Structures are given as structure tokens and as C-alpha cells.
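For chain A:
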Amino acid sequence: MDRLLDLFSIVAIVAGGFFFMAGSVGLLRFPDAYTRLHALTKADNLGLALVVIGLLPQMDSVLAALKLVLVWLLVLLSSAAVSQLIARAARRRERTP
Partner candidate 1 sequence: MNVETLYGLGAAALVGIGLYGLIVLAHPLRKIIAFNVMGSGVFVLFGALAKRGAAAGLHADPVPQALLITAIVVAFAASALAVALIVRLIESTDSASLASDPPDGSRD
Partner candidate 2 sequence: MTGNIVSLAIVLLLLALAVWAVVARNAFLAIAGFVAYGLLLSLVWVRLHGVDVALTEAAIGGGLTGAMLIGAVSRLRGTEAAARAERSGAGVHVLALLLSLGVAATLALCVLVLPDPAPTLAPQVAQNLAVTGVGNPITGVLLAFRALDTLLEAIVLVIALIGVWSLAPERFWGGRPGLRHQADPDGILAYFARLLPPLGIVFAVYIFWAGADHPGGKFQSATILAAMWTLVLMAGLADTPRIDHRALRFGIVVGPLVFIAIGVLGLFSAGALLAYPPQWAKPMIVVVEVALLPTLTLVLGLLLAGAPARRGGGA
């Protein structure tokens, strides 16, 4: 059982690492600020989600696991709000040279 859970963790975390990589490559390669913002917030949040899911079986208590999920929810909430704010600020800047 432990073996199986460890395997689950490894698969999820590797997948998470892949999305972190995708986010960073997108951040480097995409042509403008909006698409780069898109790469950063979407891919990295998915990466974090997979890392969190992978770590869940490694936690000692239910409370710790719940807090782990809360971390992800908070990051999701704030990056949703912040990415919109950054995109708007960038757009306003384009309009008023």
C-alpha cells in the first residue's frame, strides 16, 4: 500500500514538474505580456495543484492535508485576481503612451 501511494506521489509530482517547466518555457518564448501572463498563471497553478495532490499521501494528519489544499486554493484565488490586475495595468499602459 505504501509503495502504491509513493508511486502515486511520484507520478503526480513529476507531472507537476512538467507543468512548471511548461509555464517557464511559455514565459520565455511567448511573444507578448498577455500570453506570457497566461502561461505563468495557468501552467504554474496546474503544476502546484499536481505537486499538492502528490504530497497529500505524504502528510501525517488530515489537518496537514487540508492545509495543503488550502495553500493551493489561496494561490489560485490570488493569481486569478492578480493576473487580471496585471493584464489591465499593462493594457492601460499601452493605450496611454
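Criterion: a contact is a pair of C-beta atoms (placed from the backbone, for glycine too) under 8 Å apart; a residue touches a chain by one contact, two chains touch by 3 or more; residues count from 1.
Quick note on selection: all candidates are chains of the complex that A comes from, given by their letters.
Just so it is clear, the structure is predicted and the values come from calculations on it, not from any experiment.
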Touching partner of chain A in this complex, from 1 or 2: number 2
The residues of chain A that touch candidate 2 in their complex are 74, 77-78, 81, 84-85
